[in-house]
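For this view, one protein chain was removed and the others were kept in their places.
For chain A:
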Amino acid sequence: MARRAGGGNDIQWCFSQVKGAVDDDVAEADIISTVEFNHSGELLATGDKGGRVVIFQQEQENKIQSHSRGEYNVYSTFQSHEPEFDYLKSLEIEEKINKIRWLPQKNAAQFLLSTNDKTIKLWKISERDKRPEGYNLKEEDGRYRDPTTVTTLRVPVFRPMDLMVEASPRRIFANAHTYHINSISINSDYETYLSADDLRINLWHLEITDRSFNIVDIKPANMEELTEVITAAEFHPNSCNTFVYSSSKGTIRLCDMRASALCDRHSKLFEEPEDPSNRSFFSEIISSISDVKFSHSGRYMMTRDYLSVKIWDLNMENRPVETYQVHEYLRSKLCSLYENDCIFDKFECCWNGSDSVVMTGSYNNFFRMFDRNTKRDITLEASRENNKPRTVLKPRKVCASGKRKKDEISVDSLDFNKKILHTAWHPKENIIAVATTNNLYIFQDKVN
């Protein structure tokens, strides 16, 4: 019997939709670089390497046929960032969208922040479904009428038109980051947000673009003494004074902005001692945290490093409360993964709406879910082979060594070019968005 809420394994995941080009020849600009649901889950935004943002909107549920939730269709597409050139440093600035974060909806329009390596932009996405008609001095096509031909006056009226969705940049927050921006996070006060690069974190007000406050600076006086960089940062979902940032050394620091203006001293330091039996040549680099996400409750946070997902209780700093191995079979292949650069891949992770299941991506277009209550995990594949709607996804298994069972895949036949770095979970429903290189898959739980 399938349960609606909770366990990642008790529910059966079904294919719903796939977006993006079918052909294997992937244009670099189409590579998806970020995926994010808005607060209601009605909108799903993706950013790509070409600087574009595509927003999908969920159709209103068909009340009669409630065998599936609404489909996501394209709502708006716009070019968020363009390639730029920093003349001072002779440096090209990539237009790739690193992160998108939605603001909670306050009026009819939707707002989101999108960022590339250097510049953050606030976009307003609004609908227009009426237009004024009946101007006195203008024809319907916009040409001006000869005033001498006007004999009567009328009041223009609004008439319905085909829905048009417009995206306009409302704020541009630029020139505040020397290094590459890796994270943005909106504060629970909905007035400020932070942006983090490799060495600094800045605090912005959404209304003010010409000023930002530096709240964390880990740049050493002598750059040759640099030992760690900031890899991700996020505001606490409920406490507007609290944020965390993760480092390339596998540590997470929690900071309280009330303590001082410059939060160089952490309030809490979360670090797990290294397991000496796992020590290897590449230990240091695989301990680097690629993503940090607070649970919706704010009690826990999740970190992703190269091989595992860890759940930390904010009240306990010396070790995580839960650790899940994503693809431990890769531990013996680290040298090859270093050669083909896969060891540098930055995987993200996400929580489900009730914080009971966590999800992250892997290689071969596999993604993994871990149920925190039942302690069970599942591996699923995002593939066009299973693309009949409501096809239940079959669990996959990787054979680490020894005899390969039927339906198992051996580690050596994994395709390391097919990686799932970005995943998102609907805030309320069991709907997930999984990004392969250039396709976006949407899966839902099976509704009986």
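Note that in this section contacts are C-beta pairs under 8 Å (C-beta built on N, C-alpha and C of every residue); 3 or more make two chains touch, one makes a residue touch a chain; residues count from 1.
Here is the rule we go by: contacts and distances are computed from a predicted model.
K.L.:
The chain that is not shown, which UniProt protein name from "pantothenate kinase", "Immediate early response 2", "Trafficking protein particle complex subunit" or "Glutamate--glyoxylate aminotransferase 2" does it carry?
P.N.:
UniProt protein name of the non-displayed chain: "Immediate early response 2".
K.L.:
Have a look at A:Thr148, A:Asn222, A:Ser277 or A:Ser401 and name the one touching the chain we're not showing.
P.N.:
The missing chain is touched by A:Asn222.
K.L.:
Would you indicate which residue among A:Glu82, A:Glu274 or A:Glu339 is in contact with the undisplayed chain?
P.N.:
A:Glu339
K.L.:
Taking the full complex into account, find the residue in A:Asn73, A:Asn136, A:Thr178 or A:Ser410 that is in contact with the omitted chain.
P.N.:
The one listed residue touching the chain not shown is A:Thr178.
K.L.:
Go through chain A and note every residue touching the omitted chain.
P.N.:
Residue positions of chain A that touch the missing chain: 89-94, 96, 117, 178-180, 198-199, 221-224, 226-229, 231, 248, 281-282, 284-285, 288, 335, 338-341, 344.
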